[in-house]
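Presented below is the structure to which this report refers.
Complex shown without one protein chain; remaining protein chains in place.
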């Protein structure tokens, strides 16, 4: 668990002061107010704004989903079209406000979330100008990604980063594993293409690889299936292999999580009480849990090194 | 593991006395006897009653299952109809008895199990009064949920609560994970809806999301499958992703269970220092690791007992 | 890992002496010789016999498999029929020999392996006498189970029992989990039967339960699939649930295996060296790994109690 983020926060630095540290000169007047509301989650107004944006995003995604369902769009098409424009204008206003109140609008516009913000309003405008581009309108669902920006500021961050840390810590093992799986899929896919051939649905190596992925991952759509004896034998081997191989990423992630879970607060360190020689005090302990004596200070980075 | 339930029980308070503590004035006479039989599992009669109810529930569910199978209901329809009424009257009698012997019938009637009790008898009566409501009769299977009430009182409780504790302890990680998966399904579903379109079975975003769920969870019904090259490529990525992502909940639950199984020293107990309120002292600690104050004694054997 | 079975064996007691301990009076003459060959794996002849039996079992199963493949049985039917009779007579001879050399033939005939032995020779005889019973002949594949008897005597036993111990140790958790899954399947199956109905393939509750099993376990045959919106929504919930629930048995077994794996030889015990106070000596250690001092004896059952 990411204890660092959960630690008692340092004396709160006001939002403008932080902005000042970042850009040299503080924002002021309405731009500062706007900035605080839009980009900060500490104030009452900021939190209300965030909740309103999340609500608008979810509502607009719901509109897009309903719009794609013919039974509904045939009947309520007008209302949905209106709601769509309402949200598009709302997000446009928000986009403009964001551009206005940041000190470097260009940098924001080119950032990941800046691009997502633009992508979530553009399709509606384009669909009006270019008739054939109506299909693009479903790109609006990408608005959902904007929720992540706001979630970054909330309490769920600690959990997200805990999961992320577990994955990052084992990314090399995962990369090796993935490259092995991809090679397996390519080799098995080609072999099955040779054995089964276009007559049994394996029309090309890419199609055979798609089939190999459905098989190794145990999805098994069944739209393409082996028909020959040899093909079925090899498929059986692939399934058993995929089944066993599934144990590997689980093992990697679990081992990492178990290590993290152990990490705090019950971590078995080598800290030893000088008086009663009890070992294994947790990193944040100040006193010996056995005799109550004061423990020497613990160097936080030491653990990080030992755990890494 | 649920330490509370495994702790040496306090000197046994008779059922009526407990009821008295709860409601101020004790039940008496036949109502007390009925209450003890129906709601308590400590006495001989109470246990016999519980077993009889479980038997009746399972038998009535079996009747409902057989009734839905045409080959059987065509032939034995009369007997099944009779058995159905027998169980309905039995459960009605039980429901009335429960209402009679509790001190606050209204509170019971509105409780979770009160509603389930009502739902498991109503359909049979409604099916007689309203001809078209015959389909409702299968709601009777919900009677099965009533088994849980009785199981709550048995030895399996410890295991149930152990599993529950493991899930509860990691519910935030699971919530983060689930929201991530749902977002993945929504985004991938929409993308596939745009790519494949209604011609290939992806008739709306909800349908595409249903397909995305079957794919990411590796179920793979195959009633809807991608036909285009790009769609198959994206499906392959989804399958591999879903396969890898499956490692995450397993990792979360396993890490939690391993920690519980070990019990010590990584166990997060609920021991709290009375002075500095630091939580999570390990079972064998004598002093608060934060302020060095003496901790109250911890019953170590309780843990060992709870482990078995 | 089961160290007990891997421990240096006690001074070897001859087969006949062991038989004597069991039955009071020793076998003698040719019956003793036969008993030693058939039931013991310690002697040269006994091991050769076991290997021959395993070979014959595998060969006869292969014959049964080939016999079921029409392309092969049409052409080589005569040879396969001959081979089948060869193996049947062989196993009959073995069965008779077993009956002859044990002291209590009745007890053997009624034991699990005695019944399997009989079942693996009967079908061939019955198929001759009763013409329509030819289908029974595939019961011969149960011969495969006889391999387990011999494997019981080999080195793989330790691994088998290690896996078995892990499962046994958590059988209550698994029972709770299974009863929960079965209840889930019954409730979801009935609900889907009501929602989808016979028109969409859910012809009865048992069929709906079969579908629920294919869905929750992520098998997803796709022979029956939900067609209505509500049915698909509930299916999606089931799939996600089944996916998450899969983490539970994995967590149970893994936690158990991790505990076993840790158990020996690197188990963290509380054994402490009296001279240098190094803790955590493994159970079988005689000397302190840090200072080389003699350690006090370790009571084996203490660990078992603490681990259990």
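Just so it is clear, A, B and C label the chains in written order, and each chain counts residues from 1 on its own.
Simple rule for what comes next: contacts are C-beta pairs under 8 Å (C-beta built on N, C-alpha and C of every residue); 3 or more make two chains touch, one makes a residue touch a chain.
Remember, it's a predicted structure, so these values are computed and weren't measured experimentally.
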**Asked** Per the definition of touch given earlier, which of A:54, A:259 or A:293 contacts the omitted chain?
**Response** A:259
**Message:** For the chain left out of this view, which of A:46, A:123 or A:220 touches it?
**Reply:** A:220
**Request:** Would you indicate which residue among A:31, A:103, A:149 or A:232 is in contact with the undisplayed chain?
**Result:** A:232
**Request:** State which residues belonging to chain A touch the missing partner chain.
**Result:** 172-173, 175-177, 183, 186-187, 190-191, 193-194, 203-206, 215, 218-222, 225, 229, 232-233, 235-236, 239-240, 242-244, 246-248, 250-252, 254-256, 258-259, 305-306, 308
**Request:** Spell out, residue by residue, where the missing chain touches chain B.
**Result:** 218-222, 250, 254, 258
**Request:** For the chain that got dropped from the picture, name the residues of chain C it touches.
**Result:** 61, 64-65, 68-70, 135, 138-139, 141-142, 144-145, 147, 156, 159-160, 162-163, 166, 174, 178, 181, 206-207, 209-210, 213-214, 217-223, 246, 249-250, 252-254, 256-258, 260-262, 265-268, 280-282, 284-294
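Methods note: only the chains that are shown with their structure count from here on.
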**Request:** Look at both sides of the chain A and chain B contact and report whether the same residue positions are involved, with over half shared, or different ones.
**Result:** different
**Message:** Please tell me the distance, in whole Å, between the geometric centres of chain A and chain C computed from their C-alpha atoms.
**Reply:** 42
**Complete:** When centres are defined as mean Cα positions, the distance from chain B to chain C in whole Å is 31
**Prompt:** Where the centres are mean C-alpha positions, what is the separation of chain A from chain B, in Å?
**Reply:** 30
**Request:** Among the residues of chain A, pick out those that touch two or more other chains and give their numbers.
**Result:** 218-222, 250, 254, 258
